[in-house]
Structures are given as C-alpha cells and as structure tokens.
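Here is the structure we will look at.
With one protein chain removed, the remaining protein chains of the complex are shown where they sit.
Note that the chains take the letters A, B, C and D in the order they are written out, and that residue 1 is the start of every chain.
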Amino acid sequence: MLKIAKERLNELYAKINETMGLFMPIKKAGEVNYHVWGEGKEVSLETLKTVKSPKNMFFPQTENMMKFKTEGKNIEIVDVREKLAAAAEDKPFVMFGVKACDYKAIEVLDKVFLAEPVDTYYQIRRNAATIVTLACSKPEESCFCSVFGIDATAPQGDVTTWLDENYLYWQANTEKGENLTKLVETLFEKGGEAEVETQKANTQAILEKLPFANLDLSRFKPENLNELFDDTRWEEMSEACLGCGTCTFVCPTCQCFDIRDFKTNEGVIRYRCWDSCMYSDFTLMAHGNSHTTQMQRFRQRFMHKLVYYPSQNDGLYSCVGCGRCVNKCPQRLNIVKVIKTLGGNKND
Amino acid sequence: MIEENLIPKIGVITDVRRDTPDVKTFRVVGTDGKKLFKHMPGQCAMVSVPGVGECMFSITSSPTNEEYMEFSIKKCGCVTEVIHSLEVGQQITVRGPYGKNFRVEEDFKGQDLLFIAGGIGLAPLRSVINYVRHYRSNYGKVVIVYGARSKDDLVDIEEIQNEWMNEPNTEVYLTIDRPQEGWDGHVGFVPAYVKELGLNPNMTAVLCGPPIMIKFTLAGLLEIGFDKSRVFTTLELRMKCGIGKCGRCNVGDKFVCKDGPVFRMTELDELPDEY
Amino acid sequence: MKDVELKMLERAKQLLESGEVARVIGWKKGEFYFDPAPASFETVEELGDFVYNGFCGANLSKYLIQASKKEGKTAIFLKPCDSYSFNQLVKEHRIVRENIHVIAIECQGKLDIEKIKAQGISAVTEVEEEGESVTVSSLYGETKLNKAEILLGKCASCKGKTHQVKDEEIILHEMPAPINNRFDEVAKLEAMTEDERFAFWREQLQKCIRCNACRNVCPACSCVKCVFDNPASGIEAKANDDKFEEQLFHIIRAFHVAGRCTDCGECSRVCPQNIPLHLLNRKFIKDIDGLYGEFQAGETDNGKTPLTSYTESDVEPNNALGGEAK
Amino acid sequence: MQEVTTKKKEFTPNIVAFCCNWCSYAGADLAGSSRLSYPANVKIIRVPCSCRVNPTFVLKAFQQGADGVILCGCHPGDCHYVTGNYYTRRRMALLFNFLNYMGIEKERTRVEWVSAAEGQRFSAVMNDFVKTITELGENKRLTDLRVKEGE
Partner (left out) sequence: MQRIGVFICWCGSNIAATVDVKKVAETIKSEPGVVYSENYQYMCSENGQQLIKQAIKEHNLTGIVVGSCSPRMHEATFRKTAEAAGLNPYMVEIANIREHCSWIHKDMDEATEKAIVLVRTAIAKVKLNAPLQAGESPVVKRALVIGGGIAGIQAALDIADAGFEVDIVEKNATIGGRMAQLDKTFPTLDCSACILTPKMVDCAQHEKIDILSYSEVEEVKGFVGNFNVKIRRKARYVDETKCTGCKICMEKCPSKKGLNTFNMGLNNRPAIHIPFAQAIPNVAVIDPEQCIKLKTGKCGICQKFCGAGAIDYEQKDTFVEREYGAIVVATGFKPIALDNFNEYGYAENKDVITSLELERLMNAAGPTDGVLLRPSDGKHPKVITFIQCVGSRDTSGCGKPYCSKICCMYTAKHAMLIREKYPDTEVHVFYIDVRTPGKNYDEFYRRAVEQYGVDYIKGMVGKVYNENGKLMVQGSNLIDNEQITIESDLVVLATAIEPEPSIRKVATLLTASIDTNNFLTESHAKLRPVESPTAGVYLAGVCQGPKDIPETVSQASACAAKVIGLLAKDKLKTNPCVAVPDEMMCNGCSQCANVCAYGAITYVDKEFRLGGGKTEIRRVASVNPAVCQGCGACTVTCPSGTMDLKGFSSKQIMSEVEAICKK
C-alpha cells in the first residue's frame, strides 16, 4: 500500500494529467459532477453522489454516432468511431474518485454494453479508462449499497484509494492500475495499512446504522416475476410520479437510450442520447403503445432493476444502492419505497 | 475495422410496388448491386431515411432470394410516410438482420405447416412461406389462411394467386371482412374462417396479424386441438437499437429484438401481459 | 405546525367519511421526516400516512387535471402559492372547478433538505421544526439551524400569502409577509453584459440533463402532448450536448408558459442540477409587468393574459430592451 | 486586430426574413420593381401575417445557421387581419428581450413594419440589417454547436 499527503494531491493530479485525461468530481456552477481536471478546479472528492453518475463517461448523455451527407438521392455515411477510437488510444483517461456503488454500476453496464453484439462506442471508451475508486468514509442516510453486497469501504477498480484527514492511500488491483501506479509512484511513500483498516472499521459501524441497511430483497427473484408484475400496489406507489426522467438520468445503471437524427445545415447527424422508460413516448409506436399509463412505466423501471435484469444476468441486481433517486426524485418517490412496499424490511 | 452493429449499410431502392392503398413493397440492394446481407425467415432489419428516423421492418423476401431483399411497409407514421414517398433510385440505410428467426430448419422440418395472416401480418410470413416453397420437399402439407379488410387490402395478391395457389400440396384460403363487389371468395373474419376449415390439429402453426386476430385465432386453434407449444407468432414493439441494449422492447425479461420477434405461444404465456 | 396537520387530517377524515368527497389530495409520510410525497387518499385508513410539515413544498394543483375527471369530488390542500396555479388551470379549462373542494392551508415557508445538507450535514435522520429554528439530527450529530437559511428558493422569494381561491381554510397562525425581492436576481443578470449573461446561462444550462422534471412538474406545462415529444412539431428533440438544443428547450418552454406562469417556483425546486430555471420565467414576468402593466397569472379575474391581448400603443420590439417601456 | 477586420469583411451573413403577405412581402416586391437593391444573402419567407411567425421558427433559423432573423409586418393598426401584428409586437418584444437576457446579441433579431408602399424602406431596412449583422459577425451563440467537453 502507498500513501500520499493530502496537500500533495494536486501534484498527483497534475502528474496523471501530463499523459492521460483525468476526470473527477469537480464543482461547477454549484453542482459536483465528473469534469476534466485542471489547475484551479474545485475538486470535491468527498462528494458521495455526483449528480450525473460516472456512467456519463462511457455512455454519455448524448453522443454522435455517425453523420449522413446527402446529395440528391445519394447518401454518404461518415463513421465517427474511428476518430473516437484514435482519440481514446492517443489519450487514455483516468476516472478518479469513483465510489464503490458507482464502480459496481459500471460492472452492471458492462454486462449490457459489452455483451455480444458489443456496443463499440461504449467499448472504446471503457477500454481507454483506468478507474481509481475511493472508499467511502461518511455514508449518507440515503445510501444502501450494502443491501446489494457492495462494500463501500473497499471498492474494487483498477486502483482503490482511501482518504482520511492526512493521507490518500493507494492500492493497485489490476494491470491497468499497476501501470498507472508506475506513472505516479515517485510521489508516493509506502504504508497506511493500519489507517485504512481503522477507517474501514469505523465506516462499517456507520453503514450498519444506516436507515436502509436492512432492506429485504428476497422476494425479488425471477420466479416471482409475474406475481410482482401483477401486484396491485404499483398503482398507489406510482400515483405521484410526474413521468420525468430524473431518477433514470441520475441513476448509475440506467442504460436505456434513444437513437435520433438531427438535421443540421451541413447534413444529418445520427446521435444517441439517454432515454427514460418513465417517458410517455418511450414505447410509443405509430400504431400503439405498450405502456399507456404512468403506472406501467413506473413498474417497468423497478421491475427491470429488481427482476428482469437479474433474470438475464445471474441474479445481479441493476440497482447499486447509491441513493441518487432517493435524493433527487422531485416528488420523493424512489426504489427504497418500492422495495419496502413489495419486499419489506429484514427486521420487520 | 470496428464492428458495425449500429452503423447501417447504404441500400438503393430498385423497385417499388404498390400492394394496397397503404402498403408498398420496396426492393433494396446494396450500392454494389448485390444483396445487403444474409438473413433467415422472420428476422428484421432497421430501415431508415436519414433525417427522418429509423424503423424496424421484417424482411419480406425469402432468404433463398440471392439478389435482393424486400420490405413490405404499411404507411402508419412519420417514417413510413416518408418511405412511401421514395422512388426508385433513392438511397436509404439498412442495418440488420436482427432477432431470432422462425426455426424452419429445426421445429418446422418435416411438419405440416399452417400459416395464418391478417393484413400486413403477411409480411413476415411471406419470407417463411417462400423459404418453405424453395425447400418444398423438406416440409409436409402447407395451408395458408390469409384475410384482410377488403380485397384491395390483400398484400401481394398476385404472388399468392399465381404462385402459391399453384404449388403442390398447398392450400390457400383467402377471406375478406365484408362482402365486396368483384369478390367471389370467402367473406368473414379470419378466426371464424379458421374454425370452419376443419384443419388437422397436428400441424405446426404460425400466426401473424393484429393482436385481436391472434387472440381469437389462437383460442380457435386450441379449441380444435392444436398444441400451444407448436404455435408461433411474431411480436412488434418499439425498437431502437435492435441489439437488446436500448431497453424499450422488453416484455418481462425478454427483448423482442434479441429474444424475439418470433415467440412460441407457450413462451409468451410465461411473460407479463404487456405487448 | 403540528396543530395545522391535525386539523387537516381531521377535516380530511370528515370529508371522506361523510362521502362529500371521493378522495383527498395531500402528502403522505416518506422514509424520513423530510421526504413526504404527494398522495391521494381514498379511505380513512389510508389517512394513517397523512402528513403536513415543513417539507411539503410540492405544488399539488397539477394532479387535479386528472383527478377532476374522476368520479366524485376531490378535496385538495392548497398553499397560497399553489392556489395561483389552481386558478390558472381552472381558467384554462384544465380543471373542472365544480369537482374540486379547495381547502386553503397555512404555509410558513417550506424547507429544502438540500440546503440543510449543503451546510455540511450528512446522513440526516430526523428534522424537528420549532418556530424559526430547525433541529437536524444525523448519524454524525445534531445541529440547530435558522429556518431562513434553509427555505426552499421559491419560499425565500415568496410572492404572497393570500389564497386566490378556497372553499374553506385551515389557517391557525399568522403567515409571514411576502418577501418582495423576487425580481432582484433577474435585475442582477440584466445588469450584466451580454457576454457575462451568456457565460452564466451556458454554464448553468450545460448542467441540464434534460430529465424534463421542470416541464413535468410545471402546472403550466400540462399539454396533452408536449411539442418536444411530438415529431409533428418539427422541434421534437432529446439531444442536449448540442448547447443550443438545451437553450432551445428552455427558451421555448419559457415562452410557452409566458403570461401563464404563476411563478410557483417548482421548476427550480425539482431540478436535479439546481439550475435556477425560475429566473427564465421570472424574466418574462418582469418584462410583462414592465412593458404591459402588472400582471399576475392565476390571480382571480385578471382578464386576458398579456400575450393574448394588446394595446395600440405597445412598445416596439426593437425598443423594448431591458423590459421597461421607453 | 487588422486580421479580425479583414475576416469580418469576408463574412457574408445568412439572413432569414419573415414577411407578411399583405404589407411587407408586397413592400419587398415594390423594392424589386423599383430596382432598390439589398444584399443577396437576405432570403424571404412569405407568411400570411407576421403573427404566424412562431418563436420556434426564429430559433430554428438560428439553429440551422442563420446569422440574423428579421420579421416584417404591416404597421400596427394596418394589419390585414386587424389585430395580428399587435400580437406579434408583444410576442417578439418579449422573445427578443429574453434572448438578450440569455446573452444573445440584441442586434441579431429585429422587427420592422414595412407597408406595401414602402419599397424604399424595405430595401433600406435590409441593407441596414445586413450591415449590422456583418459587423456583429457569425452567429456563434445560437448556432448549432455540438461541442462536447473533453472526451
């Protein structure tokens, strides 16, 4: 294990930034999101929940997929991925300060985007990234990652780090992590095992006390699919839902997207952008819509997270308990309320 | 070269045929004049007019056709409206094939086959029927029941009358919903007609058409004694990516674009009723 | 506030029990003190979860568009600012007034949990309100805060405590006087240079994730089908990395609600990125006031809206800059 | 500085002019039949009344790369449809003010009343508007900038 004094973190960032892109939680216009690091930027490593999750780095909110140039009746397709791949190869990047839940979320996304047939846009970015995670030391009331078996005190990733009042502790886990370590090694000194263990223990104690620590997921199994689907309480759980996409867009695992064309004065751009199953037009076709009510849309989202996805992926839930939806839903609806209503609390 | 799952190919429209007042069939080849890609019956492709949007259509032509592929497209929305306005020579984009096909080489082989279609529902079946016709000796008796609102709404009537009806060991039954001048064939809805025909329940059946037709026809078939696990249909839901990632075409834990669009009736029974 | 809540609960029970109304729209308890959610109660039993406290900031009036079409009467609790939205919706024929029983309720200003957390308080488990002070308990300790510091943005610039409509009222205490500084922030922006304003809005709107929360919560944005969801409109769009696209959405949204926006402030409350969206709508309100005379949407009997009326001597667009008639 | 000025001279803006059928379009016709020239980069879209111009058309024009948008209608009080341009006047006053509030140069948008008899004025207005926009330079703020941060 390596460590570096907190005051010298800027040197670390600068060093990484010399050869690689560096994205980390930075406060801009009042909100903390992953942004490119630069001298003088307001880094906020402690922020547990950036508004946009790190998924934005691999699966951006909007990305151009291709361009079409039309001349008379003919079409020419301009594939933008070569450029993207070249850029990624030229300058791989580091995601710094990713929390345990968000890292788990990237694993959830990998299963979708990297499954055959591979989503090459995602793949290019994913391959170019070295992920440096940061253990949580001050979890919030809305955190419930432990419910999904995530250890917030020891996140995975290419490199795992811990931060206390004095030091940042560093431990490489993968080849990518080792490579990054080599790059910055000179800035570090050895040691810190004991401090990290103390921090882990302290955090564990808090994690156990968190209000949502005892959510019961046992009912959310593929075999209960139809029973859960037909539960009468969806209606009442969804009645205040505005049908906005806040929960899906702040969610680190929501991966639905839309593909659209945009006419510019120089040709058509085909882009993809985040979409939300909460939207009334998500499943709208010219001759009908399979989700006509907000209840159906609401149900789709939570069934997907808790039943459909696990059924397709060996029981892995596509919720990581980050609590973003708990904090951000305008009308205070969230997955916890759903889990409690349909599943219950272990202590109940 | 990066894999091109979402990047389409450019196709050129080489023929446009008006089948019914609102259905046109488009013949498409690549810019090199050859077929764009291989597919199996029941599979779909994303067709698009840049700047307007993409839509999923089943490939109507048979895989055995080596020269081109065809799409029968019904005008019902923004994209299809624009596609309908296209003429020969216009380029479009196509990507695919997507989805699971009819198991013509496995489940269908050696079986007597019953095809039931309503309206534009013939489009995906045309591909299977012509496939079966091509490898005629591999299959048993073929019965085709096809209905539409009126005689003008019967898609591909020429091919049906000139080719299918002359095929050996093949029966073709046509029906329209309401009596019409110039029509001396059967009049009535498909589900009722199917029951009247006295079909052998030992056949493997494929249904395609409006949901209401499927519902009642299926009920009718089961009544006659058909085995539900040997009845197939195709589903149609909103699709964007075609590769099971965009998240909108699922029914329960199945994606129509990846796990479908062809489903066995017994499979659908296990899924929530949301299609 | 507890007494107000009790009174409301009692009234809700009476209304449901007597069959006078088929449902009551209010708030129900969440996981914490600070996350009550809007809810419709149809039986006395359901009222077990009924709550009204300092975190009931949501404007409930928009739910009535659907509720007023349902069988039976609907009772709703409206805070003073919500009553403007209600009125505007009635005026636009979106709510069937006869089907609604409006209970005007007291509002002492609503609190913002995000502002509490911004004070550095993490893992909040309990909040207690007492007069002007608020006690916040968390896993890491207890803090006393002054209510004024943690008011929702919309309450910090409250436009008035007078209900515009009511069938009955539950007001037990005097409500604080309105704070009439709501155009200060707009004026501050107006005083900037074009470049500064552009930089300000670009940075703010760059945060937009186009989640549509602002639109979907907005009582004025209650179109059966929004132009941004409608391919036929020619401006249907979802993209947002295109900088203009974001602005297009926000500009058109602000324009569509101009003259109809009651300044309820919900757009800013719900924005997950805390973009001060109300400053867009308020600009229109300020300009309308300045150019065409004071107008408050949702006020009772205030005639035609500014954009559906005119005078022969209206200011010319090229001279209207700054929002005051020259 | 020198370079900037030369660059600006080369720049020919793209101007979209919405003209009402009854006054301004006729005014433009009169400008034509009187051979009163104005730059070719002004392109006119005919609308029945200035009140037909939706703010989305104006924004769409900017989005598609227009550098300036001008609306022309009958003089207030002379609207063929009696009251149409009164609504236009309010709508555009508020919209243009708002665009400026968001940092869009106020000179990029304009409303002018041009009657069917004012060919001279039509030409003068267009010349002046093109001059203003040329000096202002390319529309960067409201154009289609699909630029992303980092990658």
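Brief remarks follow.
FYI, contacts are C-beta pairs under 8 Å (C-beta built on N, C-alpha and C of every residue); 3 or more make two chains touch, one makes a residue touch a chain.
The structure presented is a predicted model; accordingly, all values stated were derived computationally and were not measured.
Touching the chain that is not shown, out of B:87, B:106 or B:181: B:87 (per the contact rule at the top).
Considering the whole complex, the residue from C:78, C:186, C:307 or C:320 that touches the absent chain is C:307. Where subunit D meets the omitted chain, the residues involved are 14, 16, 21, 25-26, 28-29, 31-33, 35-38, 40-41, 43-49, 51-57, 60-61, 64-66, 77-78, 80-84, 87, 91, 123. Counting over the whole complex, subunit A has residues 70-73, 263, 265-266, 289, 292-293 touching the chain that is not drawn. Although one chain is hidden here, its contacts on subunit C can still be listed: residues 69, 92-94, 222-227, 230, 232-235, 256-257, 260, 304-305, 307-309, 312.
Rule of thumb we're sticking to: only the chains that are shown with their structure count from here on.
Between C-D and A-D, more C-beta contact pairs are found at C-D.
In this assembly, the C-alpha centroid of subunit B lies 51 Å from the C-alpha centroid of subunit D.
Each chain gets one centre point, the mean of its Cα atoms, and the points for subunit C and subunit D are 36 Å apart. Subunit A and subunit D, compared by their mean Cα positions, are separated by 45 Å. Subunit C has residues 206, 239, 241-242 in contact with two or more other chains.
In subunit A, 60, 63, 258, 260, 263, 275 are the positions where the chain touches two or more neighbouring chains simultaneously. By the touch criterion given at the top, residues 65-66, 68, 70, 73-77, 79, 81-82, 85, 112-113, 115, 117-121, 124, 222, 225-226, 229-230, 255-261, 263, 268, 270, 275, 277, 282-287, 289-291, 296, 300, 303-304, 307-309, 311-312 of subunit A touch subunit B in their complex. Contact residues on subunit B toward subunit A in their complex (touch as defined above): 2-8, 10, 48, 50-54, 76-80, 89-93, 236-238, 240-241, 243-253, 270, 272, 274-275. Contacts from subunit A toward subunit D in the complex involve residues 21, 23, 35-36, 60, 63-64, 84, 87-88, 263-265, 269.
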